Structure formats: C-alpha cells, structure tokens
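Contents: one structure, followed by commentary.
With one protein chain removed, the remaining protein chains of the complex are shown where they sit.
Each chain carries a letter (A, B, C, D, E, F, G, H, I, J and K) given by its place in the written order, and its residues are counted from 1.
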Amino acid sequence: MRILVIHGPNLDLLGKREPEIYGKDTLDDINNMLKEEAYKRNVELDIVQTDHEGEIVTQIGKSSKKVSAIIINPAAYTHTSIAIRDAIEASSVPVIEVHLSNIYSREEFRHTSVIAPVSKGQISGFGSYSYYLALLAAIKVVG
Amino acid sequence: MRILVIHGPNLDLLGKREPEIYGKDTLDDINNMLKEEAYKRNVELDIVQTDHEGEIVTQIGKSSKKVSAIIINPAAYTHTSIAIRDAIEASSVPVIEVHLSNIYSREEFRHTSVIAPVSKGQISGFGSYSYYLALLAAIKVVG
Amino acid sequence: MRILVIHGPNLDLLGKREPEIYGKDTLDDINNMLKEEAYKRNVELDIVQTDHEGEIVTQIGKSSKKVSAIIINPAAYTHTSIAIRDAIEASSVPVIEVHLSNIYSREEFRHTSVIAPVSKGQISGFGSYSYYLALLAAIKVVG
Amino acid sequence: MRILVIHGPNLDLLGKREPEIYGKDTLDDINNMLKEEAYKRNVELDIVQTDHEGEIVTQIGKSSKKVSAIIINPAAYTHTSIAIRDAIEASSVPVIEVHLSNIYSREEFRHTSVIAPVSKGQISGFGSYSYYLALLAAIKVVG
Amino acid sequence: MRILVIHGPNLDLLGKREPEIYGKDTLDDINNMLKEEAYKRNVELDIVQTDHEGEIVTQIGKSSKKVSAIIINPAAYTHTSIAIRDAIEASSVPVIEVHLSNIYSREEFRHTSVIAPVSKGQISGFGSYSYYLALLAAIKVVG
Amino acid sequence: MRILVIHGPNLDLLGKREPEIYGKDTLDDINNMLKEEAYKRNVELDIVQTDHEGEIVTQIGKSSKKVSAIIINPAAYTHTSIAIRDAIEASSVPVIEVHLSNIYSREEFRHTSVIAPVSKGQISGFGSYSYYLALLAAIKVVG
Amino acid sequence: MRILVIHGPNLDLLGKREPEIYGKDTLDDINNMLKEEAYKRNVELDIVQTDHEGEIVTQIGKSSKKVSAIIINPAAYTHTSIAIRDAIEASSVPVIEVHLSNIYSREEFRHTSVIAPVSKGQISGFGSYSYYLALLAAIKVVG
Amino acid sequence: MRILVIHGPNLDLLGKREPEIYGKDTLDDINNMLKEEAYKRNVELDIVQTDHEGEIVTQIGKSSKKVSAIIINPAAYTHTSIAIRDAIEASSVPVIEVHLSNIYSREEFRHTSVIAPVSKGQISGFGSYSYYLALLAAIKVVG
Amino acid sequence: MRILVIHGPNLDLLGKREPEIYGKDTLDDINNMLKEEAYKRNVELDIVQTDHEGEIVTQIGKSSKKVSAIIINPAAYTHTSIAIRDAIEASSVPVIEVHLSNIYSREEFRHTSVIAPVSKGQISGFGSYSYYLALLAAIKVVG
Amino acid sequence: MRILVIHGPNLDLLGKREPEIYGKDTLDDINNMLKEEAYKRNVELDIVQTDHEGEIVTQIGKSSKKVSAIIINPAAYTHTSIAIRDAIEASSVPVIEVHLSNIYSREEFRHTSVIAPVSKGQISGFGSYSYYLALLAAIKVVG
Amino acid sequence: MRILVIHGPNLDLLGKREPEIYGKDTLDDINNMLKEEAYKRNVELDIVQTDHEGEIVTQIGKSSKKVSAIIINPAAYTHTSIAIRDAIEASSVPVIEVHLSNIYSREEFRHTSVIAPVSKGQISGFGSYSYYLALLAAIKVVG
Partner (left out) sequence: MRILVIHGPNLDLLGKREPEIYGKDTLDDINNMLKEEAYKRNVELDIVQTDHEGEIVTQIGKSSKKVSAIIINPAAYTHTSIAIRDAIEASSVPVIEVHLSNIYSREEFRHTSVIAPVSKGQISGFGSYSYYLALLAAIKVVG
C-alpha cells in the first residue's frame, strides 16, 4: 500500500512561526512521525510540500495509478481552490483532508472548505496528531 | 481516565435505516467497539444516547468534575444548538466532535456546525471508525 | 391501518388563545373530529401532544413499525428542527405536514419549513379542517 | 355554488411527460375526476388551462362576481407572478393554491410561492389527489 | 403631439376594489380626466389597458415612430418585467413611470422597479392625480 | 396655505457643478420659480437649505403647527437618515419627496429611500420641473 | 401579585464558570436577592431553572392563569426558540427579557433575540443586577 | 430533420435599435441566413418571434413531436421565466440557448439564465453568428 | 456623583405625537422625574437634548472628565451612528443605552443598535420608566 | 492567422475520467481535431495545457503580439481567477471562452465565470464540439 | 498652493485615548508637523476639525475655489456619509483620504469607505505619518 501525503502552501514554515496556532512540530517532525508509523504498518509514503496550487493539481493527477489513498492538508487553498477540488473529484483515489488547527474556531473565511465535499472525510484541530489519525483513517478506508 | 460519550438524536436508529449514509453498524456495535478499545487503554467510558437537546446540556453540565474529556456526536443539533455550544464553552473539559458521515458532502444546512468553534477538534466521514479515531484523539488530548 | 397524529408545542392551548389566528376549536375538538372520521374509515389513531422537540423525535423513531402514516403539526419546530426532519427521513413511514393557519401569510420566519422537503405533502390554512384533509390524504397515500 | 379551476402553464402536458414528478393522470383525468366530485356535491365548475400569465389575471378579474371560490395551480408562475397575486388580492373570492408535486422537495427556487400569502390555504404533494382535497377545502371555505 | 398611455395588469379593476390603496376613481375616470387635460393642451392620447406583459412590449415596440412620449403604469410588472424594460430601452421615446399608490410604503417586493432605471422619471403616491402630473411631465419633457 | 420647502445637503451648489446630472438651474432659479407659482396660487412658502441632518430634523419638528405641507429634497440624506424619517413620521403634515435626477438610474445605493415609506408621494427625474410638480401635488394633497 | 422567574439552559452553572462574562453570583445568590426584594414589595415568586426548551414552553403555558408577569432569561434559546416565542405570544401575561451579559457585545449570533419582539421590554448587561431591574419593571408593568 | 427557432421579446426590432449592442442585422437577415444554411444541410426550419412568454411555452409544448431540436433566444425572459424552463424540461427535445450579445458583460441581472440549467448548451456574444453556430450545434447534437 | 443624560433627535416632541408608541410623558416630565430621583440619591444630572449627531459626539467628548456615567437615548442615531459609537468607545465613562419603546418589536431596521456593542448595558420597552431603571443602573455601575 | 488555444487545470485527464460529464474524447483527440480544422482553414495553432494559473497569465501576456485570437477553457479557474481576467483585459486580442460541459447545469459555484465579462463570447455544453464551434467563432471574429 | 485639511469626528481626542489604536500624537502634534512640512514646500494649509457631518459638507463646498487639494480623515463618517461623498464628487478639487489606523484590520463595518470611490487615492495604517504621506501625495497630484 502506497499513500501520497500533500502539504500545501506555507507548511514548510511549521514549528517556526505562530506555534500558538499550529504547534511546535516542524514539517520534518511530522513527516518523520508519519514515516515511522507507515513503516510499522507496512505502508509506503510519497510526501510533497509545495506553495503552488497548480503543482498540487498536477501531483494528484499523476498519482492516481500509483497510490491507494491521499492525505492532504490544503492549507490556504482549502477555502478557494476549485482546481484542487476538481483534481480530487477526477481521481478515483480516496482523499483524507487534514488540518492542524481547528479551522472552525478561526476567521469566518476559514470555516468553508471547498475540498471537503469531495473528500472521504476530514480531521481537524489535533495539531500534528491530526496527521497520525489521518494515516490510520487512510489505511482503514483503503483496507 | 474517564470519558463521556454522547450520542445525539436519532442515533439509536443506527444500522437499521439509511445504511448508505450512516453505515451498517448499530449503536450497540459502536459502543462495544469503544468499550473494548477503552478497556485496552485503561480508560472508563460513560455512554449516553438521548433525543433531547436539554438532556445533552444537562449531561455536559454534570460531567465536568467527573470526566477528562467528552466525545460527542450532536447529530441534528450540530447545526442549531447554541445551548449545547454554551454548555461546552462553560465546561473546562476538552470536547471532540464526531460525525459518521461527511457532513460537508450533504445538504447545505449540514455544512455549518455551531459546536465546532468551541470543540477541540472534529472528525467526520469515516463511519463508526470516526468514533475510534475520536477515542484516540481524546486520550491524546487529555494525556 | 394505524396512523400517528403528532401535535407540537403550544397546541394544547388551541381554542383558548389567539382564536383569530388558530380558530376556536380546542385540541380536544380536533382530536374528537379525527377519531370519528377515523372510526368511519376503519383507521386506528395514536394521538400525542408534546412541547418537547426530543419527544417528537422519539415518538417518530418508535412508531415506524407500528403505524402506516404520520400526520404532524410541528408548530414552532416547523421552522428550525433538523432533528425532527432527520427522524422523518430515517422513518419509512409517509408523513403529512399540517398547519392550522396559512404560514405563508404570517411573519417571514414562518415561511420556511425544514420539515416540508422530507414530507409527502403539506396542507395549510384551513383551520381544524386542515387535519381532516390530512387524514384523507394519509389514507389515500397509504392505500 | 360555482368554482373556477385554473391550470397554469405546461399543465396541458400532464401525464405525458415527467410522470415520476407529476404523476400519470392527464389533465383530462383530473378535470373529469373534479367534475364528478363537483356534480355529487352540487357544485358547478368552470375550468381553464392557459400558458399566459396575463390570461390568468384576466380570468380572475372576470370571475369575481360569478364564482364563490377559485382553485388554482399556478405552476411556474407560482414563484414569480406578482400580477396573479395582485389579481387574487383584488378579488373578494377565496383562493385555494394547489400543487401536484411537493414543491418544497424540489429546486430551491420552487420553495417560494408569491401566491401563498394572499391565498386562503395551500395543498401540495399529493398528485392529482391534491385537486380533490382542494375541492373539499373550497366547498368548506365557502360553506 | 401624441402620447401613449399604458395601463398594466389589474388596472381595469380600479375604483371597484381596494379603494383604500388605489383610490375611488375608475380607469374610465382617469382616462377621461387625461383626455380633457390633453385636449386643453392640444395633445392626442392613445390609451391601452392590458393584463399581458407581452402586449405591453408589443405596444411600446409599435409606438416608437408614432408618439412623442409614453406614460406607463406597469402595475405588478413594475417589479419583474425585464421584457418591458428592454422595450423601453430599445425605444427612442421618453417614458414616464406612474403609480397610484406610494409603492415604497407597501410590501418590500414593491420597493424595486426594474422599469425605473430606463425611465425618464417616476411619480408615485398621488392616486389618479399621479397621472395628471405625469401628463404635465411628459409634455414638458417632449417640449 | 403655507408650505415648507427643504433643500438638503450640497443643493446650494446646484447649477454650478455636474449640470449633466442635476441640470443648469441654480437653487435661486428654482426658488424663484416656486415663489412665482405659489404666489399665483395664493400659497406662502418657507424655504430652507442646510447641509445639516439635525437642522432638517429641527425644521420639520418646528413646522408642524405652521405649515400645511412639506416639500423636501433630502439629497444624500435620502438614503440613510432615519432621524429625518422619524421627524416626518412624528409630524402630522403631509410630505412630498422630490429629486432632480432619476435616482433609480444612478448608483445602487441611491435606489433606496428611507424617507419614501413615510412620505405621501415621490417625484423624481424631471430636473427643476420636479419641484414644480411637487408644488402642484402639495396643493392637491392639502386641498 | 405573583411573578414567574424562568432561568434557561446552563444557568445552574452561574458563578462557577466564565465569571468574566456572567459575574460571580451563583443562581442561588440571584434567587435569594430576588426573593428578598419580592418579599419587601409583597410579591410572590415562582422560580424555575431548566435546560429543556420544551419545559420552558410548558411552564409559560401553565402559568398564565396564576401569575401577573414573567421574568425570563432564555439564555441560549434567546436566539433560536420560536417555540418559546409562540408560548409568550399565546400568553396574556407581560414578559420581561433579562440577560446578565450585554449580548450585543458578544458573538454576532447572540445579537438577535427571537424572544424580544413579543416581550414587553428587555434589560441586558448589568450582571445579576439585570434581574433586580427586571423585578422593578415587572411590578411597574403589572401595577 | 426539422428544427424550431424561437426569437423572444423585442427581437423583431433587431438591427433598427441599439446596434452597438445587438449588431446591424435585422431579424429577417438572421432568418434568411439560417434558412440558407439549413437548406444546404437538408434541415427544415420553423421560425417564430413573439413578445409573449406564454406563447413561447405553448410553442415548445406543441413542437415536441414535430421537431428534433430547438434553438431559442429567450431575450429578456432568459433571466426570469420559469415557465419556459419548465416547458423545456418537460420536452424531450434538446434545446440550444443563443444570445447575440455577451450577456455576462452587461448588467448584473443579465448574468443569470434560468433557462441554461435545462438547455443542452449555450452560445453567446457573437452577434448574428451566434445563431449560425447554434444551428451547427443543433445538427451535431441531433445527429 | 454626576451623570450626563443625552436625549437624541426628535425626543423634544415626546408626549405630543405618537403617544401609542412613545407614551404620554413629555421630555420635561421625564427630566423632572429623573432630577427628583437623582436628588434623592445625591446625584447631579446634566441633561441635553439635540437633533444633531455631531453635537452628541461633542457632548460625550467633553464630558469624560466631568461625569461618572452617561445615560443616552440615541433615538434614530441608534441604528446608524458610528460617530457616536466611536465617541463612546473613546470615552472611559460607562454608558447606559435607553429606549422608550421596545425597538425589537418595530421595523426591521430598528432591531440593530450600533451603539449597544460599546455600551455597558441596554434597557428598552418600559416607556419613561426605562429612564428610571437606567438611572438605577448607572448608579449601580459607578458605585 | 495564428490562434492560441489554452487548456486549463485537469484537462490533461480528459477522456480518462468522469466521461459522463466531460465526454470520451482525450485532450489529444480534441487537439488533433482542432489542428485538422485549422489546417483546412489556413490557420496556425499554438496549444498549451497547464495546471498553473500563473502560467496561463504568462501565456496570455506573451501571446498578444503573436496571435490574432485566443480560445481558452479556463476549467476550474473560470470561477475564481481575477488574474486571468486581468490578463485578458490587458490583452488586445479577442478571447473565446469554451466549456465542454454545460456549467450552468452543475454545482452553484460553477455558474459564475469571472472570465466571461471580458471575453468576446462563450460556448458551453457541446463536449469537444464546443472547441470546434469556438474555432469557427475565433476565425469569424478575427476575420 | 493652498490645501484644506479636514479632521472628522472625535479626532480632537487623539493622543489622549486609545493610543494603542490611533497612536500617541495629539491633533496639535499632527497639525504642527503638517504645517512645518507645508512651509518647507511653500504650501499654505487650512485646517479644520469638526464633529458635524454637515459642517464637513459645507467646508468642502466653500473650499473649491480657494484650494488646490483636500486631505480628509473622515473618521466615523468614512463608512456612512453619502453627503460628504456628494460634496467631494461635486467639487473639482482632488481629495486624498487618510486614516491613522489600518481600517481593514478592524471591525467589519470599518472595511467599507463610501468616500474612497470618489477620492483620488487612499493612505491608511501609518499613524500620524499617514498625514505626512498624504501631504506629499496632494502636492504631487496638484503639481
């Protein structure tokens, strides 16, 4: 089983800035935690971080024959990217949407996810542990 | 560690009706799964199901000195109950919001949770497995 | 054939107050008229009045194996109760929505029924005669 | 007693198209059923079908001295015609609004009736049986 | 100078119904008063009343080479008819919009005129005297 | 008979600026025309121009025992001043609202008059001739 | 004179939680203060606290022959309960709406009270002293 | 193959007025061009122009057994006519919506077509050439 | 202790007009009642009435070193004046908002107070007695 | 004559996924069809597909001196990209907007094109044949 | 060159209150800084502060023949004053809008300026330095 993990814009800055919102873990910490867990459960991971909406679209488009599930934190694109939504809808692979912070306790415009209606499910608010739960969910959904 | 699990209105009908939306597991199946997991992890569970908004408010009010976390599936009250929101806000106990279905791929009015802004986090879309992930999350948050 | 009749909040006050809106018949008058008609047509009636949204949800949930149709006047809950809507949606029994007054000629907030989209049909504006028509409709729909 | 029955635009096509929404009865079937019932109850019927909003306005205007009640299915004009609303408001005759389908379980724009606030009452969702109930209601209201 | 006067839907009922809103003058009274005034001022009048939106469109389309101004009371079509608006916009003749009642002190939906933005000016609220003022305005605008 | 004429903010600049919208007549031209007409018809005029919303309120408050009607061009305050609206509502004197330009063919925010619902009637779009028509209307309404 | 005091959902928790919003007084403190004041003024009090919307409806319905006024803090139900609104409207007893906090300086959804339009008056923002003022107001209104 | 071409309100004025928006071709020019093209491709055309919404509804209703496709320029009715929408929906014939001007670069209210959701496709902005493309599209869709 | 009482626009007309909304007491009656009460409680009052928004702003600005509290009935400016809101926000003195009528049972636009979010509390609906309660509240808040 | 054809995000997946919405033709099929047609009509084509909004902006910016027209299917960016809109507006080259599916019969958010107001015209709903019509339109517009 | 500087309501309180929003500089500090800079650049300044909307309108009206540019901080009137907007629009003098605070990072209602659309440009967020930049801008625009 192979799972694609996509980290959206600004997530390379994790742990360095605004830790009161996003937590202290860096993106490397999260990726290492995920790799360890995946290894234990015999799952291979492809991990990407990009600030480009178009690149996320391309990654999803290319992945559909190679992976069994996608874990995505679309970050700022959560609220606006119909292009990513279309990529997910076009893909036959189940997608798990992840957020570090509880997006529903933040600014009004963060309460709407255009990605959520085409995802399998959503996990938000548990910091880096959201990714851990998403990995379990992805394995469950595929399995 | 003791955790309160609250199942909202109509959830006693789980597994019997509309399984294409809510899955085939009955409420007993879910409760038994949760109890098994809790037992393994040395956690005690209080489980309540009620169709009454006021009863949910009372349960949260009474629980705050006795439990370390609350897992709640507010079902239909998710979208309208400011009373439950106030009960959560008044409580010092972290609350995990759970949904069996992906509420964001259903009718427009189900896309807004008035509970979410005062919860610790939200998990939706994974059927009865949403509860399993919520149990892990609750333990993590408390721990 | 057995039909459940549910009268929502404040309807126990019928005939005593605001007769210019709701008419002069008391709830007993309406129930007696319904029972007579039902008796003529060989139909048994279960009749409930409650001010509690949760109780209406419970009644619908319990009724589904026992009755062939439900006649409901959700009164104030017409405009807000997703819980009752979910109970109806979960039920396999056809539901007829009744209103004594013409809800569309009253305040703006009374123009929207969250129950209507999941009901079989709606009858409003004919005072206690609305219930009579609803009984005919229920028998027709079941029959 | 004389009652005017008005069938709005596209209703001449009933029974031939989209029977899953509007039922299998043709307009002739409905009219014949109404005439039979009216005959039994000693009521005369004037029946009109037109695709023209202006014609409906004219018919209502002309009818007010001749009939005791109007049964109208304004079809598509339900949602937009202030001209028909004004004609009803100007008329001293009680008006019963009828719909074959449950307009509240269809597209959003069909949920609002500009006719309803000036009608005596509304019956929707029971197919051609809606007309039967409307006839009873009209006789009751006049009587 | 020749002026076209168009009376919209339901205006043939003037004076007979709802005099508390529209006044006691009949349409004939208004037309006679206008003819007298026009005669004094050496103006010829074409007067039309119709319940049909399409007929109003046709009348405006046909008139543009024959008349110097149009006085129109679009009645219910004031609030919805883009077809009449387009007819006015296509015409090179100045148009005066008239209302018997003060449309701004009535229901919300009567506060918007889709005709007004393409008219020369608007006069509302003075009963049949509104037409008198409109005649003066039309003569002034043309003159 | 005595009539109060109120010119709102910026109207002292009439004729000097933006003549393509408001016409070439100065405020003096309009006032002289009104005085001449009033003299012919044996009417006395009080004329005020002020940029202050509060001053308009005070003038209306003071006038009610002295004048038989008020002609007001509230200019920019048309769209926002509930204080002027309240002054008119509190007054027992009929009020005619006047606009030089057609406010409905200008910016969206100029389409709503908070004054109109409490005025007797409204005349807009005929330049300084709007005032002439308003004077006739005021005399008619009082007379 | 007898007055019914209704405390809505979560108010049994007063003084224990979020004192920065609701003050330090417990519900008992408030009730004792009210009883003392009532005793001084020769008024009898019935005091109820409930988390159930339906129970509030029932209490208002039952009270109307026994009490002269109602003081109600509907708490979270302030913003959503049409059922309580209907109960008040059906009752012939004047109702005073009370809020401990200034609901207009809190979240947007707390700015609208569906109860206020049918209450005699509203007092908000003075902590437990709001109840004291409400008692005076109730006595004044009845007296 | 036979195709019905419907020209909506005001289109008889084409070429004579507002050529900067709608182009210089008259309706006859367009009809002749269409006939020539149709003749070349062995297609018969029925062509109708009417200012009446009801007439368009009737034409669509009558056509469904006789024609293979409909090309319609609903003009002003594009934005408001649910009656035409229902006629199209009831018809089993594919419908091509045409506009001479680019309706999306004009007033806000012209940006919404209530016809579009039930049409096969839409072509707008190419003047009379829009009709030519629509003819090709109709032939393709039927073929 | 010194308290500033501000009466907004049109309040000088109290008791003379629309007594069914605002009561029969004149502004002098209210001021005398307040002065008597203040005298009993050893409080000095500064009382101002003005129709000018700017004057209210100036009064609040000047008062902040001289008074301990402000009682304000902003009347029509309640719903629109951000300038008064800013003056209150800039002031360090607690402000009590008063309304004679229940603003929530009147027109929609009166339901929103832009002053309320920056006031200490609000009292509405008790006629001139609202001012009496406000005086008690002001003394309590300062004390 | 040279024409630039731009295919937006996800369009490289055409024919492989969701053929019930977008048809069975692959992007290569469409490009080959376009090239053949262009060759017949002596037109040269530049064809680009990209998932990047910024790349579309750059392509339009670079093209303006080299091509006579642009055919663009902005796909998901249709509904959100002001950057592409600005690029088109800045360009002196006419732009034809193309959609494979009828965007007006899909989700609400697909009904608005921010590109349309600055395009020459729009063709939607005819599958790959939309491109063929767009090519004809482009040649006509340039020609 | 002569420039008019207008300070709107509450700005006389600058530096004394809420310095965390508006900075520590008093209005005198700002005026002195502006005068110094103006003197260096050979520009004369007229400076006005008023709490009255009407006074700002009058000042702009009177200034247009005497000054070359206007710098205005409309403060609270920024968001509501169509009267000031009209005064600016009527004036032939370029206007620079200034704000001390960043109005876009404050309450929602402060995000809209009705003045901005008719101003030359806007500078906000730099405290008293905003005025300095505005002076440079004014000189540049005139120059």
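Just a few scattered comments:
By definition in this document, a residue touches a chain if its C-beta (ideal position, glycine included) is under 8 Å from a C-beta of that chain, and two chains touch if they have at least 3 such contacts.
Note that the structure is predicted; figures quoted are calculated from it, not measured.
Among the chains on display, the ones the left-out chain touches in the entire complex are A, J, K. Check J:Asp12, J:Asp25 or J:Glu53 against the missing chain and you find that the one touching it is J:Glu53. The chain not shown here is touched by just one of J:Ala69, J:Ala87 or J:Ile123, and that residue is J:Ala87.
Summarising the interface, chain J meets the missing chain with residues 52-55, 57-58, 61, 80-83, 85-87, 89-92, 114.
Contact between chain A and the absent chain runs through residues 8-10, 12-13, 17-18, 50-55, 75-77, 79-80, 109. Touching the omitted chain from chain K are residues 102, 104-105, 111-113, 116-126, 129-130, 133, 136-137, 140-141.
Basically, only the chains that are shown with their structure count from here on.
Steps from chain F to chain H, minimised over paths through touching chains, total 2.
Residues touching across the chain F and chain I pair largely diverge in numbering: under half of the numbers involved belong to both copies. Chain copies chain D and chain J are related through a rotation whose angle, from the C-alpha fit, is 120° to the nearest 5. Mean C-alpha position of chain A lies 47 Å from that of chain K.
Residue positions 52-55, 80 of chain B are each in touch with at least two other chains.
Interchain contacts (touch definition given at top) occur between A-B, A-J, B-C, B-G, C-D, C-G, D-E, D-H, E-F, E-H, F-I, F-K, G-I, H-J, I-K.
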